[in-house]
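So that we are looking at the same thing, I have put the structure below in C-alpha cells.
One chain of protein is taken out of this complex; the other chains stay put.
For reference, chains read A and B in written order, and residue numbers begin at 1 within each chain.
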Amino acid sequence: MTMHDRSLSRRSVLKAGAGLVIGAYVAARTPAFAQNQPAPQQVNIAPNTFLIIKPDSTVTVLCKHIEMGQGPLTGMATLVAEELDADWAQMRAEHAPSNPVLYKNLLFGLQGTGGSSAIANSYDQMRKVGAAAREMLVAAAAESWDVPAGEITVESGIMRHRSGKQGRFGEFADKAMQMAVPSDPKLKDPSEFKLIGKEGAVKRLDSVEKSNGSAVFTLDINEPEMLTVLVARSPRFGGKVASFDASAARKVPGVVDVKQVPTGVAVYATGFWPAKQGRDKLKISWDDSAAETRSTADILGEFRELSTKAGRVVKAKGDFDAAAADGGQLVEAEFVFPYLAHAPMEPLNSFIHWQGETASARYGCQFPTPDHGVIAEVLGIGVDKIKLQTILAGGSFGRRAQQSAQVARELAEVAKAFGPGRPIKLVWTREDDMRGGFYRPFGLHRMRGVVKDGKIAAWSDTIVGQSIMKGSAFEAMMKDGLDPTLVEGSNELPYEIANFKCEAHQVEIGVPVLWWRSVGHTHTGYAVEAFVDQLLEAAGQDPVEGRLAMMDKHPRHAGVLRAVAEKADWKGAKLETGRARGVAVVESFNTFVAQIVEMSVGDSGPKVHKVWVAVDCGVAVNPDIIRAQMEGGVGFALGHILYAEQPIDAGRPVAGNFDTYRSLRIDEMPEIDVTIVQSTEKPTGVGEPGVPPLGPAVANAMARLGLGRPRQLPIVPGAAA
Amino acid sequence: MSRVRQAVLAGFAGVLVASLVAVAGPLLPGEADAASRAADSTQLRPVSDFAKIRDKQKRAIALFEEAGKVITSPRCMNCHPAGDRPTQTDAMRPHQPLVVRGEHGLGPPSGLACTTCHHQANFDPAGVPGNPKWALAPLEMAWQGKTLGQICVQIKDRTRNGDKDMAALVHHMAEDELVGWGWHPGEGRTPAPGTQKQFGALIKAWAEAGAACPKG
Partner (left out) sequence: MAAFTLSINGQAHAVDVDPDTPLLWAIRDGAGLTGTKYGCGVAQCGACTVHIDGQSTRSCSLPVSAVGDRKITTIEGLSSKEGRAVQAAWAAIDVPQCGYCQSGQVMSATALLEQNKAPTDRDVDLAMNGNICRCATYVRIRAAIHQAAKSLEG
C-alpha cells in the first residue's frame, strides 16, 4: 500500500440478506477531505460493500468509478475475479452509491472518477477484496466439509477437495459471512494470473445491454408523475435574467410550470417536447452587465500580446537568453488552441426526487462527493437524507467531471424552485450542452528554440491560458496560484536540453473552462511534440533517433517510441506517393504513449490512413480495453485536431450542434495498430493518454508533406462559420 | 481539402457575380428602382425591365443572367454538384454526413438514402429540409464549377436536361415542386431570389427571345 494505510475492519463486513457481502478496505485514518463529510455510520444509504455473492453464485462488484465508456465496471470485476478465482461468466458489476468514505478515489480522497485513475487506484484494493472473499469462502467450505482449508482449491468459481467434494460460491456465501475477515489476504503473484493481462479472458460486462437498447442512461429514467425540465440559460457567459414573460410558454399543452432559477428560467413539463416548445416561447430579457463580451479574435489578440512578455517562470534551467545570444539558429513558433466542447453523445442530464425531508438523485455523476454536498446545501437537508446513485453516462471526456458541481446545483435549484413531491428530470439539449461553456481552455504557446551544432541547445515555452481549478473545489491543488493543468507537460520535458525555460500567463476570461480528455496535455503535448520535431528538423536529425538521443533519463518514453517505430517500420517503410509519416510521444497520467501517423492531404482535405500506437500503462489489466481506449483516444483526438472549435462571438458561443461542431465520422477513422508494451510497473490509466500524441504526430506528418505544422487549430476550420 | 474546395467554390461564385455586374452595367435602363432591385440580391427584376433591350440575343442573355441569380443560389447549386456529394448551407460546404448520389440521386442502395433524414416536407424543429421529390440532380445536370454560360448551354441540351424541349424546360422551372422548394427552404436558409413565378417568367421570356446563352 503506497497511497494510504488500509485495513479491514470486522464492521466492514455486513450481512445484506442472503449471501456474502465483503466490505471495503476502509482507510484507518480519516483522509483530509472526509473530515467534512459524515462518518460512514451516519450515511444510511450505502451498503458497506464492494462485493455481493448471491445464492445463485453470481458475483456482483460494486464499482466506485463511473462507467462512461472506459471500462471500469469490467476492470473492477476483473481484479476481483482474478483473486477470487471466479469464472468470468458469473461476474457482474454495478455502480456503487455515493459514499465518500467507502468509495473514495484513493488518489483524490473523494468519490470521483477522472485523471485516468480507475484501475490505478483500485488495483490493490479490488484484488484484496477478491482475495479476502476467496479466503472466507474457502474457510466456510473447509468447515462444512471438515477438511483443512489448505487442501481446498478454487478454479473458475468451483471449490474442490480431493475427497471429491465440490461446490460453488453461492452455497457457501452465508457461512462465509461468519468467517473472520483476513487482515492481509494473500495476493497472487502475477505469474499466476488467469484474467489480468490475458487476451480474450474477459469480455466487457456492458456490451450486450449497450447493443440491444436496454442499458439505462439518465435520459431514460421515467417515473410516475415525473416532470421533464429544460432551462433557458444566458446566451452570453455571465448573463443574468433581467425579466421574463412566460405567458406564451405556460399556454403550451403539457407545460406545468415555469420558474426562475439562478441559472435562468426553468420550464417544467410532462415530457421533453412540451418542455422544449415552452422554452422556445419564453421571452427573456438578459442583463449582460457582468457578462463576457469578448470574441475569440479579441482573446487571441490579448493572448498574443501577453506571450511576448515575460510570464511567471514555471521552471528554468541553464540560461535560455544567453544560449540564444550565443549563436546558432533561433527557431520560433506560435501555436493557438481553440475552445473545445466535450460533446459527449448524451448531453448533461440529471434526475432527482425531492420529497421534503429526503431526496433521491441518480444520473451519470462523475464526482459524487461534491455533487452530494451541493444538493444537500441547496435543498437544506442533510447529506444522510439524500441518496445519490451514479448510473451509466453516455460519454463524458471530462464534461461530467464538474469542478464546481454545476449540474448538481442546477438540478437541486430546479427541484427547490418547484417544491417537493414530483420526480424531476433535468434535460439538456445538444445546443444547451455545446453552448453551455466549460470548454477545453483557449490557449497559446509561444515557442522559441536554439539549434546549434546539430543539437537542440535551448528551449523556451511561454504559455497563455485560463485556469480550470481557480474558484473551484480543486483550487487547493493549485500551487502559489498557478493551475498545474495550464503547464503540465510543458514544464517537464522528457528531453535533455541544457537551457530550458517555461513561463506562464494565467489569464481570467469569462468563458468557463473544464478538463477535457487529457486536460493540459491537449495543448502542451501538441506544442512540445510539434516544436521538438521542428527543432530536430532544423538540426537535421531523424524525428525518432533525435528524440531517443535526448531521452536517456526517460526509459519508458524511449520504450514506447522504440516499440512504435519498430512496429511501423519507421526506418524501412516505403510509402505511397503523397503520403508521409509523423511521430510523437507523450506521457500523461503516468502512462506513456507514442504514435506514428501515416497521412496524405488531397482534394477533400487531410486524410489519416493509419496510426500505430505503443502504450506503456504498467501491468495491462484488460488488454482489449486498453486497445479500445487507444483506438477511441486516437479518433477523438483526430476529429478535434482536424475540425473542432467553439468560436466565441461577443461572449456568445457560436457552435450549437454537430453541424457546426464537426465530429469525426467513420470514413475518417484511420486503421489503428496498438502495441501494448509489456511492463511490471503498477498499472496506470488509459482513458486519456491515447489523445495527446495524435495531434502533433499529424502536424509532424504535414510538415513532411511540405505543408508545415499547423499553427492554429483546428487544421480545417470553418465548420461554425 | 475542404477549405481549398471552398476557396474554389467561392472563386467560382465571385466570377459569376463579377460577370453579372459587368454585363448588368451597360444594359441597365438607368431607372433608380430597377437599380435598387438589382442591388437587392433577394429580388428578381421583372421581365418588363428587359423590354427596352432591342437586340433579341442581348435581351435573352440579360434575361438568363437575371434568372441565373436563382440558378446560382446555394438553394439550387447545393443539389447540382459536379461530383457525387451534395453541398449544404449558404457556404456550400460538403454535405455532412457524407452522402452520395447513388443510382437515381436518392443515395446508394444500401447506404444513406436521402429519405433517412429528408422527408416529405421541411421539418423546422429539426432544421431538416424536405420535399416529396428530394433528390440530387443527375450528374449530367451538374452546375457546380461551371459558368452561367456553360450552365445555360447545358440546360438547353436535351442530352443533358432530361430530354426536355423548351416548353418542358420552361414548365419545369416554373412549376416543378422541387424547384419550387428553393423559394421555401425552411427556417434558417436563405431562399432563392424572387419567386418561382418570376423565375418561370424570366425563363419563358428568355426562351421566347431565342434562348441565347451568356458567353463563357
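Here, a contact is a pair of C-beta atoms (placed from the backbone, for glycine too) under 8 Å apart; a residue touches a chain by one contact, two chains touch by 3 or more.
In this text the structure is predicted, and so the values were computed from the model without any measurement.
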Query - Full-complex contact with the absent chain, from A:220, A:542 or A:649 - result: A:220
Query raised in the report: Which of these, A:159, A:246, A:634 or A:648, touches the one chain of the complex that we don't see?
Result: A:634
**Report entry** Omitted-chain contact residue, chosen from A:88, A:237 or A:397
**Finding:** A:397
Requested in this report: Touching the absent chain in the whole complex: find that residue among B:58, B:119 or B:164.
Outcome: B:119
Requested in this report: For chain A, enumerate the residues touching the unshown chain of the complex.
Outcome: 67-71, 203-204, 206-217, 219-220, 222, 228, 253-254, 271-274, 277, 343-346, 392-397, 429-430, 624-625, 628, 631-636, 638-639, 657-659, 663-667, 669, 671-672
Query raised in the report: Which chain B residues touch the hidden chain?
Result: 96-100, 108-113, 115-121, 123, 125-128, 130
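Please note the rule applied: only the chains that are shown with their structure count from here on.
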Requested in this report: Averaging only over C-alpha atoms, locate the centres of chain A and chain B and give their separation in whole Å.
Outcome: 48
Report task. Under the touch definition given earlier, write down the residues of chain B that touch chain A in their complex. Result -> 1-6, 91, 93-94, 96-98, 127
Query - Footprint of chain B on chain A - complex, ascending - result: 601-606, 658-659, 662, 665, 667, 716-719, 721
